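A protein chain is absent from this complex, but the other protein chains hold their places.
Read from first to last, the chains carry the letters A and B; within each, the first residue is number 1.
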Amino acid sequence: MAVLRDKIVIKNLSKTFASKKNSVEVLKDINLTVKENEFLVILGPGQCGKTVLLNILAELDEQTSGTVEFADGRPKMGDLGLVFQRYALFPWKSVMGNVEMNQKLKGVDKATRQANAQKYIDLVGLQGFEKALPKQLSGGMKQRVGIARAYASESDIMLMDEPFGALDAQTRYSMEDEILKIWEKNKRTVIFVTNNVEEAIYLGDRIILLGGHPTSVKKEYIPEMPRPRNYTDQAFLRLRNEIVADTDLSL
Amino acid sequence: MKQNKKLKLVLLSILGLVLFFGIWECSVRFGLVSERTLCAPSTALETLFTKMVEKKPDGATIPVHFLASIKLSLSGFLLAIVIGIPLGLFMGYYKVLDSLFTPLFEIIRPIPPIAWIPIIILTMGIGFNAKVFIIFVSAFVPCVVNSYLGIKLTNQTLINVAKTFGASRWQVFTKVCIPSSMNMVFTGIRISLGNSWSTLVAAEMLASTQGLGYMIQIGRSLSRPEIIIVGMAVIGVTGAIMSGLLSLCEKKVAPWRYK
Partner (left out) sequence: MKNIKWVNILLSVCSIGIFVVLWVVLSGQEGSMVPTPAATLEKFLQIMADPIANATLPAHIWASLQRVLIAFFFAVVLGVALGIGIGWSKGFNALFGPLFEMLRPIPPIAWIPVIILWFGIGELSKWVIVFIGSFVPIVLNTSAGIRAIDPLMISAGKVLGANRKQLLVDVAFPATIPAILAGIRTALSSGWMCVVAAEMIVARQGVGFLIVRGQESGDTALIVVCMLAIGVVSFLLSTILQKMEGVLCPWQFSETKL
């Protein structure tokens, strides 16, 4: 494998939520390097602050201390792709309307932005559904729109916050294949957050395990298996057991 | 930083109120508005105190008007609750009552309570009972409709759970449907309260010799804006206090509505 360039470097990042009565330290001394075009999975139990970490990267939240450095400069708001767990599609906009939203907000003219959006709608396999409203779509299709919308920002960094967490098991498996296919076709730096060990091993070039109170990086794994990986493979199961043994029991 | 921002907002609020009353006071003081059409807030405040004991020009002091209005509206309102809520709940649960009463309510519902006033006055006169009945009509419909909807909207899963526990039909009604309908019931009570208070004002303006609505109506016919303004203020404050008291009741009876 070629040596990849560092894309994002996170140093000693901490986050404390303070209210009048008490303050809770959620993240403590997170150190993390994300390589260019890798599929990085951040794995951690529920409520451990994974979303907070992504929100800080997306500038929806601010760290208490520490630094985040982007190799090509911090992307402006709107120049970063983020896929939400609960889809966060605009219910009043069609599939096309959602996917073209980013470029519309940037003031790109209609023909250009719709052609661009169409490219990503095709990429996620939703051609023919351009005019549908989100409420007419199944969960899996909704999240495809979410992914297309994030891709349409043309950002080279994609943040995904438990994107398949709300889907049923079958849909989840097919969406995992789908996201890898999309990523192979259109390589970008992906940071994928999940609480599901199998999903992490199935997808990740690298897996960062978070844990502890407050949360910090516990361990890093590299699943050295060719894709498509097999859930029942010996190596897969071995790694799975290893990670499970290292994971904090989540309440 | 945050403290600073909060302080700024509080100051803005005070500024808004001061400006409002300031402009009001000045526009009357400096003769921009005729005193025949608007009184200064300071005059209104003065009137509020003098009217506490002074019977002129409308024949009664504020406490007397106030008590007359409260007595009327509470009688009608409570009567509507006592009859309307059980009726709505039963209508929602028992199909027979549903099909028997719902068509009637569909006819009555769109008629604004105020439109009942003339017919009631003609058939029942302008006594206490007639007015209580007007207020009852205005408060009754929302009580019934919302209690009915509350039962209809009960989560079927909850009913099924109760059934698998062996609950009888009556138990399902009292232990599952009624508690889960409380949300809607209180929405109905809130609408009823508002309706009964505003219908009261209308009824007193149209046919009465006492009460806050009568007081502001007299204020108009005598061109005494200070009487009207004071009356409106008392009506508004009373309405706000009643809805505040209702919120307190709600917290006691249905605490799960509040986190």
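To be clear about the criterion, a residue touches a chain if its C-beta (ideal position, glycine included) is under 8 Å from a C-beta of that chain, and two chains touch if they have at least 3 such contacts.
Source: prediction; values computed, not measured.
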{"item": "Displayed chains contacting the withheld chain", "value": "A, B"}
{"item": "Selected from B:52, B:82 or B:111 as touching the chain missing from the view", "value": "B:111"}
{"item": "Residue among A:13, A:41 or A:82 touching the omitted chain", "value": "A:82"}
{"item": "Contact footprint on subunit B, counting only the chain that is left out", "value": "8-10, 12-13, 15-17, 20, 36-38, 95-96, 98-104, 107-119, 121-123, 194, 197-198, 201-202, 205-206, 213, 216-217, 219-220, 223, 225, 228-229, 231-233, 235-237, 239-240, 243"}
{"item": "Absent-chain interface as seen on subunit A, which is shown", "value": "55, 58-60, 76-80, 82, 84, 86, 88-93, 101-102, 104-106, 132-137, 149, 153"}
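By definition in this document, only the chains that are shown with their structure count from here on.
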{"item": "Centre-to-centre distance between subunit B and subunit A (centres being mean Cα positions), rounded to whole Å", "value": "51"}
